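What follows is a single structure, and I will ask about it in a moment.
What you see is the complex with one protein chain gone and the rest in place.
Chains: A, B and C, in written order; residue numbering restarts at 1 for each.
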Amino acid sequence: MRELTYREALYEALDQSMKEDERVFLIGEDIGVYGGAFGVSADLQKKYGRDRVIDSPISEAGIAGACVGSAITGMRPVGEIMFSDFVVLCMEQLVLQAAKIRFMFGGKAKVPMVLRLPGGSGTGAAAQHSGSYENWFVHVPGLKVVMPSTPYDAKGLLLAAIADDNPVMFFENKLLYKTKGPVPEEMYTLPIGKSNVVREGKDVTIVATSVEVIRSLEAADKLAEEGIEAEVIDPRTLNPLDMEPITKSIIKTGKALVVHEAAKTGGFGGEVVARIIESEAFAYLDAPVRRLAGLDMPIPYNRNLEYHAAPQVENIVEETRKLVQGVY
Amino acid sequence: MRELTYREALYEALDQSMKEDERVFLIGEDIGVYGGAFGVSADLQKKYGRDRVIDSPISEAGIAGACVGSAITGMRPVGEIMFSDFVVLCMEQLVLQAAKIRFMFGGKAKVPMVLRLPGGSGTGAAAQHSGSYENWFVHVPGLKVVMPSTPYDAKGLLLAAIADDNPVMFFENKLLYKTKGPVPEEMYTLPIGKSNVVREGKDVTIVATSVEVIRSLEAADKLAEEGIEAEVIDPRTLNPLDMEPITKSIIKTGKALVVHEAAKTGGFGGEVVARIIESEAFAYLDAPVRRLAGLDMPIPYNRNLEYHAAPQVENIVEETRKLVQGVY
Amino acid sequence: MEKEKLIEGVYTPEEARHLLYIMILTRAFEENAEEMYALGKVHGTMHLSIGQEAIPVGASSAITRDDYLLNTHRGHGHFLAWGGDLKHMMAEFLGKETGYCRGRGGSMHIADVDSNNLGANGVVAGNLPISVGVGLSIKIRKTKQVALTLFGDGAANEGAFHEALNMASIWNLPIIYLCENNQYAMSTPFDYAFKIEEISSRAGSYGIKGVTVDGNDVFAVNKAVRDAANRARKGNGPTLIEAITYRWRGHSKSDRQAYRTREEVKEWMKKDPIPRFAAKIGVTDKEMEKIKQQVKQDIQAAVEYAENSPEPDLSTILEGVYA
Partner (left out) sequence: MEKEKLIEGVYTPEEARHLLYIMILTRAFEENAEEMYALGKVHGTMHLSIGQEAIPVGASSAITRDDYLLNTHRGHGHFLAWGGDLKHMMAEFLGKETGYCRGRGGSMHIADVDSNNLGANGVVAGNLPISVGVGLSIKIRKTKQVALTLFGDGAANEGAFHEALNMASIWNLPIIYLCENNQYAMSTPFDYAFKIEEISSRAGSYGIKGVTVDGNDVFAVNKAVRDAANRARKGNGPTLIEAITYRWRGHSKSDRQAYRTREEVKEWMKKDPIPRFAAKIGVTDKEMEKIKQQVKQDIQAAVEYAENSPEPDLSTILEGVYA
């Protein structure tokens, strides 16, 4: 199949949905001529005009409000927050408005909006441009949270998010934009609420998100050389979270490691661990479920410190080995 | 000992620290003549003047910034966000500035500020005035998160928060303001980072926060009538979180229930469960750790629905009973 | 119809009487709400607009029901002026399943999206960023609608006000920003929170038209909104209207009002917009009595309807969280 980068896959999803549905429009900072800080919207303004690819002033609350207000009046906005860190500036519109309007209004309104949020560390952008805050939104009923790790998932999930009648927080990863993979040319959607077993294995279950899925797969290959077969599962959508493949896997392996880039404390890993413990898999655990996550610290500028602030392949290999060998 | 309400205890902490330390000042909406939406600052403006008890325009980001900027230049601000829900409007200052400045600046600055955040449901204020978002801040390294459940803790922890050299998110609970309890007259601080065993028991461990501590104690009394002795532990500070008394308790009881008002998904309960699983207590668990938390929904206006959106005494009794009887 | 038949060139006698009825109804609704609250029949809090009844009728009568309404926490009058049904409104107030929001929203979140009433908002300035989206939606769909967006004086100091008005300006969005300056944001006096004479002067920061009008004069409000609507429909963008008025009651149920004097309140009560409008449209005391009787019956009927309505069923508690 034809290969695209993660960035190109996202571009294609935007392009195709704009072509197909005139209710879809884009709004964000420097998404027009500039094509977006990470080039995702590229030439879409040339294609669809300034009314459908709207360059915003630096007003993040306004961008979110533009999405909420247009969504409740029949449009299907796709907003971009240049760096996911700056979502801190539109929390009111997302948490108190987008997430709650439908419920507050007795189920009589809907807010079909998507907010694209490029996140993660590893680019030397330091503490204010490298955050991972996805679990905040997992904790906000009314919102859905999507976090693709491959070009294929990126396109299928973005199209699904745009088609969804609920507000969707769409977390992209800066380090993944250049990664390549097979992507069908036609429009297709992936279900929001289905975890994906990306690698099968019998010895241990690794649940990872976004860039950590890629690192976990690399780690799994290294572990295989040692005779350890890891099963790697990518939830792809953090809320709703599909636990079924995860519990099934753990019933088989008896061991689980949860990996994400966001800081460990208060993060998504805790949710996954708690769900595992609450599931039938608990009875099959022959080791404690472990979390491997970002250090509890702001992202440092220094390259070496930054590298060590997030789980890398070697850390996943080591943690998984320890788990399998029963040393922790 | 003399009894005070939770509200009076907070007032006394503010009053005593302002008397003792001229660097301490208050800022918030309607905290002056009005005395604060919940009356916590009462007559402090009369006592200390408009320069030290500052009525703010409705500008939450400005309030947070006023705290950050004054803190890094030698003051000890205590801000009030009228309803903790509106913390959504100052996330940038809290998460990207207050929490990170010290680290970004190489440890050469400090941000000794306290932000008071009245939260929780049960007052009929509906979805935009009843939220519980404390776990967001547990997930932000650089911040400390405090959540007192009694008048005694409220005073001791607020004085500790004001004395702390880090930014502290201080979550109060609206339903607790009128609750009474013994409070020493002198200034005293409680350690930030020490969990509190509020009730001893041998059969099951209940870890609860804020208003759910009170409900858990009531539930424990009811359970005692059935011969079930529950140990109730209040972490009091969510970050740093002191696990030691919790693991010790579970090693004794073999069973644990985590209770909080915030929505279950993505909440603080997940962190506690994960920490328990990662601790030596894992080996002693003879039942899965369970979470009892708010429903994954916005807080409804209707009184009956609102009541059922958060864990109540009878829910805690039932969940605990199930856990002890091994039915889940 | 011919101009001379219209009162002040604006309303037909029927229309004018209807607006007067709405003003009286609004006040009665809120006085009744106070009673019910005192009797413990409603919980939570509520924000009364008594004394500010001219703005809703003046504004809503200046645009059509194909347009949009974005309301505030103090919006009972706007809800009724827009055409809200009293029974379902009362039911919402009592948290009943028959309420506009099935009892989930209450007074602070009452909405009726089907009639382009996009709802009250419990967040100060919460509807301002949303107005930008509504304006964009209208612009993209090329319907000639306008979005009437209400907010208070206090809301004008939120960052959201700034971002929204600038965006509305640079994109020429068809939005009418109507600021109800009732002199206080909770306990905070206008002249403490602002170092300017008129909030409408902030229009200058966005290169849009700003105007301050007597908010207790239905005709003044109506004219300002009509002019703004004309500009908006012509593609000339938003307008910032400041309507000067006064809140007679406390901010909410827990307000001791230590921040103002009884005299000040008394002075403003002399400027009651209801008799003023009644006089202007030539309604006699006798007719006035008739209207009040009508209102009384309607309120009673609504209360009965609401009280006899069912509570939401607990089994439906999670409905409406997701579509």
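Simple rule for what comes next: a residue touches a chain if its C-beta (ideal position, glycine included) is under 8 Å from a C-beta of that chain, and two chains touch if they have at least 3 such contacts.
Quick caveat, the model's predicted, so the values are computed rather than measured.
Visitor: For a quick check of understanding: of B:25, B:152 or B:301, which residue touches the chain that isn't displayed?
Guide: Looking across B:25, B:152 or B:301, the contact with the absent chain belongs to B:25.
Visitor: Out of B:96, B:145 or B:246, which is the one that touches the chain we can't see?
Guide: B:96
Visitor: Quick one: say which of C:21, C:161 or C:246 touches the chain that got left out.
Guide: Here the residue in touch with the unshown chain is C:161.
Visitor: Considering the complete complex, identify which of A:128, A:216, A:253 or A:279 is in touch with the unshown chain.
Guide: In the full complex, the listed residue that touches the missing chain is A:128.
Visitor: Just one of A:15, A:55 or A:229 touches the chain that is missing; which is it?
Guide: Looking across A:15, A:55 or A:229, the contact with the absent chain belongs to A:55.
Visitor: Which residues does chain B use to touch the chain missing from this display?
Guide: 25, 27, 51-52, 54, 56-57, 59, 61-62, 64-75, 77, 92-93, 96-97, 101-110, 112, 141-142, 144, 164-166
Visitor: Touching the absent chain: which residues on chain C qualify?
Guide: 157-163, 166, 169-170, 192-196, 201-202, 204-208
Visitor: By the contact criterion defined above, which parts of chain A meet the unshown chain? Give residue numbers in ascending order.
Guide: Here the touching residues of chain A are 29-30, 32-34, 37, 55, 57-61, 85-86, 89, 123-129, 295-298, 300-305, 308-309.
One rule holds in what follows: only the chains that are shown with their structure count from here on.
Visitor: Please identify the chain with the largest separation between its CA centroid and the CA centroid of chain B.
Guide: It is C.
Visitor: Express in whole angstrom the distance between the two chain centres, defined as the mean CA positions of chain B and chain C.
Guide: Inter-chain centre distance comes to 37 Å.
Visitor: Distance-wise, how many Å sit between the C-alpha centres of chain A and chain C, to the nearest whole number?
Guide: Once rounded, the distance between the two centres reads 41 Å.
Visitor: Rounded to the nearest whole Å, what is the centre-to-centre distance of chain A and chain B, using the mean of the C-alpha atoms as each centre?
Guide: 30
Visitor: Of all residues in chain C, which are in touch with two or more distinct other chains?
Guide: Residues 101, 103-105, 109, 121-123, 126, 159, 321.
Visitor: Do you know which chain A residues sit against two or more other chains?
Guide: In chain A, the residues touching two or more other chains are 92, 96, 103-104, 141-142.
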